[in-house]
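The full complex has more chains than appear here; those shown keep their coordinates.
A and B are the chain letters, set down in written order, and residue numbers restart from 1 in every chain.
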Amino acid sequence: MELMINGDRRTVPAVETVAGLLAALDLDPRAVVVELNRTIIRRPTVADTPVVEGDQVEIVHFVGGG
Amino acid sequence: MLQIGGKDFESRLLVGTGKYRTNDEMVRAIAASGADVVTVAVRRVNLDRRDEGGILHHLDSARYFLLANTAGCYSADEAIRYARLAREAGFNEFVKLEVIGDQETLLPDVAGLLEATTVLAKEGFKVMAYTNDDLVMALRLEAAGAVAVMPLASPIGSGLGLLNPYFIRTIKRRLHVPVIVDAGVGTASDACLVMEQGVDGILMNTAIAEAADAVGMAKAMRLGVEAGRAAFLAGRMPRREVAVPSTPASGMLS
């Protein structure tokens, strides 16, 4: 399926939930935060939050900063 | 003991995690600084260069209090969005709020900052607001619910030191929440001079990360902050334009 992830159009294996997407991307759900179509996905709900073709996804984590 | 938003910290030196040459140097420098509070930023995961992991692999979150910033945000809305994402990461409700108003100087947009502070404080965030050295805005930020006000010594990454001690001193004298000077310190004497104005703490990053020996400078900054605090509490001697002997003038031979 095609999603807009972190500003780039990407083709990923078909997934049904945010949790699935993170798994497909090999990302640790405890290490990142996901914003789906401009809505922050609370961690406990990643497994219940559906992802569909064309969704806008932002996946962020912490980096060094001052 | 430094208390911010109801939380106690041993060290009055807060440090950033950016611009280090290596993660190892960062870890050793932060340890040498004695800091309890360490700032981090929210950025997109890089899906292509997996090696480049986030910062948390390197920081002992049991030892350090992670303070997310909103660096790079140029509007209240953007800063609010970043603050919410940071909170969702689930460490704490504190945020070092930055709303930048100019790309060249990275000076804050105080209007946007006040707006974002008001919104986030209502949402239960403990806002530490990075602002300029204007007393009036500092008072407004406090009134809007900021748990700490963070005036600059000089622009971010400039190393110009404390450009306006008088304004910083005035802000500290008038506010009730902690005043943490943020940005601009270049060397240990800057840190010491800042603390001598009576402020509650200092947050810095570049001065340590860009020193020839980051670990050595981190230690110097720890000592400088402690020295300035101790001197402020001890109460300095008066300045005099005439000399006064430290040795008795009497009892000289004839």
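Convention: a contact is a pair of C-beta atoms (placed from the backbone, for glycine too) under 8 Å apart; a residue touches a chain by one contact, two chains touch by 3 or more.
Just so we're clear, the structure is a prediction, and the values are computed from it rather than from any experiment.
Formula of protein chain copies in the complete complex, based on this structure file: A x4, B x4.
Assume only the chains that are shown with their structure count from here on.
As a whole-number value, the distance joining the C-alpha centres of chain A and chain B reads 33 Å.
Put simply, chain B touches chain A in their complex at residues 16-20, 26, 39-45, 47, 50, 54-56, 66, 68-69, 71, 84-86, 88-90, 156-157, 183, 203-206.
Of all residues in chain A, those touching chain B in their complex are 5-7, 10, 25-27, 31-33, 35, 40, 42-43, 58-66.
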